[in-house]
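Yeah, one chain of the complex is gone here, protein chain that is, but the others are all in their spots.
What follows is subunit A.
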Amino acid sequence: MTAAHDLVVVGAGPAGAAAALAAADAGLDVLVVDEQRAAGGQIFRTTPPEFGGRRKLPTGYPWAGELLDRARSHPGIAWRHGATVFGILPVAVDAAAGADASAGPGSAGFDVLTSDPADPARSGRVRARRVLIASGAYDMPVAIPGWTLPGVMMAGAVQGFLKSQRLRVADRVVLAGSHPLLLIVADQLLAAGARIEEVAIARGLPSPVELLRALPAVPGHVRLLGELAGCVLRLLRAGVRISTGTVPTEVLGDGRVQGVRLARADRGWRQTGPARTVDADALVLGYGFHPSTELARQLGCGLDWDSAQGGWIVRHDAQLETTVAGVHVAGEPSGVAGAEQSRAEGELAGLTIAAALGRPVPERALAGARRRIRSASRFSGVVQRMFAPRREALLELATPATEICRCETVTRGTIDGFLDENPFAGTADAVKLACRSGMGPCQGRYCESAVAGLVAKARGTGVGQAGRFAAHIPVKPVPLQAYVALADDPPAL
């Protein structure tokens, strides 16, 4: 199946939905492609329509309902849910009639390759004049001994099951991490009848200096902070043990999680004391988020390493255009900053793209979006500073026998051994080629940061210098039918 659109947006979260709405309001013909069944992204996941009942959205974002409703009913926006974008190709300039041959890649538009497993006939390529990468983020992986056991789940996973499926993943739960989401998930699990055995927070309590620094960021975000404070209060009232300065050192169990070893850690999150065992059926990890940047990598966009913003983030200008002309970015791939900032970035990107394609866009609309980004970034900047993961210390939780690459079951010992024997191997990609770490179905999303961390440690450089895994088509494994669908001739733009 083929079609042509002014703009294809990848991702229907706050950034993608806001971008689609702003662009469509300005007159563009927009297609949004998203892997989930409904718009909203991870943050606004709700129960499916089959469950009936009213939509419940998080209270911290009063604009969410209207944004999603307006976007969904907009005649200028088409939606393709349940589909995966597995690659984006700039259209060859000589293949596009009327294109300026002197212009660079992307000047003739893009072919967006999609796979729709539930409806393979809809797989294929969609042509777009511009593309926006609003693909969100995923929970930051932390490799600890035993983390491949069934019952170890990411905070976002557990919350997703609760919010959208009304499923409690386990009875007795230990949560370990450092991101504020961990406390929200603990509170939601408690309300769902789980027994919270312990919440292990890696960092200490915020210092007075940190709190003072955070104050200017608070106006406009009172609801979010209030929500978080309410979570902590309810947990404490229920007698839940919240331990600060504590890290998980091992997951115990035979075939599934049966216990978690926890130990005291210093201010740098390094283990200082002996570990103790807490019995549990599940361990929930919540140390932050990594932006989903695979499409930007595959397109050849520039990326920068910024640990506090989530790792590798997509380089962009003030208008959110990447280093590849015609490819724009909004939301977490531009730096993990939360739903408020994602929405504002989406709005600016949508308006900018509309203006670039010749639609009239009032200057005050652009100024409003920029103002909202500035306001949101004051808050997100504080969150990033306060909760930045201590990656070097987390990496040391992995022992030689710990699987770094879950897909190909490559241990830390294998990777360290390769780095010892090959003193000139200095990149994450070199380790990938030699050890297969990063070559499985997840394509390195859950081992890249640890692999790069091990390289950086062995060579005395930084994670940024150790580099990142390259991404190629398909950026996610897709069935062969998706390739067959590519044989159709795309229409002229």
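By our rule, a residue touches a chain if its C-beta (ideal position, glycine included) is under 8 Å from a C-beta of that chain, and two chains touch if they have at least 3 such contacts; residues count from 1.
In the analysis below, contacts and distances are computed from a predicted model.
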By UniProt, of "Maltose/maltodextrin transport system permease protein", "Peptide deformylase", "(2Fe-2S)-binding protein" or "Sarcosine oxidase, delta subunit family", the chain left out is "(2Fe-2S)-binding protein"
Among the options A:Arg168, A:Arg270, A:Arg359 or A:Arg378, the absent chain makes contact with A:Arg168
Filtering A:Val93, A:Ala157 or A:Ala325 for touch with the omitted chain leaves A:Ala157
Only one of A:Val93, A:Ala192 or A:Leu225 touches the unshown chain, namely A:Ala192
Residue list for subunit A contacting the dropped chain reads 35-37, 42, 47-53, 82, 84, 117-118, 138-139, 148, 150-154, 156-158, 160-162, 165-172, 192-193, 255-256, 281, 292, 406-409, 440-442, 445-446, 476-477, 479
